[in-house]
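Right after this comes subunit A.
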Amino acid sequence: MSLLNGKRINGVTVRHDKNTKNAVTTPIPLPQRVTIPMQQHMGVPCKPLVEVGDRVLVGQKIGDTEHLFAAPVHSSVSGEVEALTEIVLPGGKRSQAVVIHADGKQEEFPHKTPTITTAQDFFTAVRRSGLVGLGGAGFPAHMKLAYKDVERLDTLVVNAAECEPYITSDYRTCIESAEDVFDGIEAVMHFLGLTHCFIGIEKNKPEAIEKLGKICKADSRIRVVPLPARYPQGAEKVLIYQTTGRTVRAGSLPADSGVMMQNVSSIAFLADYLRRGRPLIERFITVDGTAVERPGNYSVPVGTSIREVLEYCGGFEKATQILSGGPMMGSAVADPEMPVTKTCNALLAFTEPEDFALSATDCIRCGRCTAACPMGLRPGMLEDAYDKRDTAQLRALSVTLCVGCGSCSYVCPAGRPLSQKNVLAKDLLRKEGN
Partner candidate 1 sequence: MNEFVIPILIFVALALFAGLLLSLASKLFAVKVDTRITDAREALPGANCGACGYAGCDEYAAAVIQDEVSVSLCVPGGAQVAEKLGEITGRKAEAVIPPVARVLCGGDCESAKKAYQYHGFQSCAAAAGLYGGDKSCHYGCLGFGDCVKACPQNAISVENGVAVVDPNRCIGCLICVSVCPKGVIAPVERTASYLVLCKNPQRGKETRAVCSAGCIGCKKCERTCPAGAVKVTDGLAAIDPTLCTGCGSCAEGCPVHCIVKL
Partner candidate 2 sequence: MKNREIFLRGLLKENPVLVMLLGTCPTLAVTTMALNGIGMGLATTFVLLGSNVVISLLKRVIPKEVRLPCYIVIIAGFVTLVGFLLERYLPALNQALGLFLSLITVNCIILGRAEMFASKNSVGKSALDALGMGFGFTLALFCMGAVRELIGAGTIFGIDITFGVLEPMLIFILPAGGFFVFGCLIALVNRLTKGRAAERRSQADGCAGCPAAGACGGCEEVAK
C-alpha cells in the first residue's frame, strides 16, 4: 500500500492467476432461450411487464417497478416470451423470471439517444439504462447520483483495481474501450460538477495504466493512481483511502466525504449508453479455472444459462465446483441452469475446489487474521462473540464494518470460517434490530 498518505492498510497477497490477461473479449453464439430474473440488483425487485406469448425485441424493457431503489431489466434477445417462472437467488431468496425463446433475428428495439441538460435528466437517463455496479455488488448506479445534497460530491473514483484472482474483464475494458472510459468520466464529471477524478489500478496491469494514462492526459483533472497488487485493493473504503487519502467514517457513505466510486466497466457502459441509448443487456465476463479448456473473456447476453457458457468454453463436464465471480468474494453456483446476470463478472469452473482439504482446527491465537483485516477489526474475537451469540460484544467490536473480503479466513492457519461467521453475525444484529 502506498505509504505516502499515512496509515498502511492491512491486506493479504494472493496469487493473481490472471491467465486470460491477453484474451480479447469475443461474443459467444446466441443461446436458444434466456431467463431474465426480475431481481438483478440490490433493492426492490421489478415486476414483469410482459405476458407469455408477447414478442420482445433486443433491449426492450421487460420489467420495472415504480420504486426509485431499483434498476429496470431489459431483454437481451429478440423473440417470444415462453414462460414466467421463479428462480432461487444465491442468497436464498426467490425471484420471478421471464423466459424468452430467441428467434435468432436479434431485432433491435428503436433506442433513442438520451438528451441530457440538467443533473436530474442525467439521473433519469442512468436509471432508464438499467445500469448497476458492475464490480459485483449490483448497487443501482443512479442511486449514487440521487444523493440528497449532490453538490457536496467533488471527486469521482474509478475502480479498476480488479484485485480478485483470475478476473480480467475490467482489465480488458481498460485496454479495449479506453476511450469510452474517458468519455464516461467526462460525462459524469460534467453533469455532477465534480472537480477531480482518480482511477485506481493495481500495478500488475502496466499496459492498462499506460494506456489510460495516455488518454486521460487530455484532462488534467483525471489522475491514474497505480496501487500495489494487494487484496482487497478494490474494496470501496480501501480504494477511496488509497487514492484520495480520505477516510470514510464508520457508518457513513462515501458520498458523505464527497466521493463517488464507480467501476471502470460501469463508466465505459455509461459512455456507450449516452451515445447509443442501448440499455445494459450483455456482460463481458472472464471464464477460467482448472476445468475450463478454452479460458478467455466473452461477452455474454444477460440471461444465458451458466451451463451453456461453460459448455461453449469446454469447462462443464469435469467441473465439480463453479463460481460466479472471483475465488475470494464470488458465490458458488448450485444449479448450472441459473442464468448469467448483470452483476456476474466471471465464471470459474474447477475440477477440484482449491480449499478442498481444509477442515477447521483450534484457533492458535497467531494474530494473522487481525493483521490481515483491512477494516482493522479482530476476526478472532468476532468469532468468539458470535459463537456465544453475544450481540453487545459484536457491536462493541463493530462487526458491521466488515466488508466480507474473506482475507481473515484466507490466512487463518486453523482454517476457521471467520468471514463466513461475520455474515451470520451481521444477520443476527439485523434480526435483533441494531
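Methods note: a contact is a pair of C-beta atoms (placed from the backbone, for glycine too) under 8 Å apart; a residue touches a chain by one contact, two chains touch by 3 or more; residues count from 1.
Quick note on selection: all candidates are chains of the complex that A comes from, given by their letters.
It should be emphasised that the depicted structure is a prediction, and the values quoted were computed from it without experimental measurement.
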So which of these touches subunit A in the complex, 1 or 2? 1
Subunit A residues within the candidate 1 interface of the complex: 88-92, 331-332, 334-335, 353, 356, 360, 417, 420-421, 423-424, 427
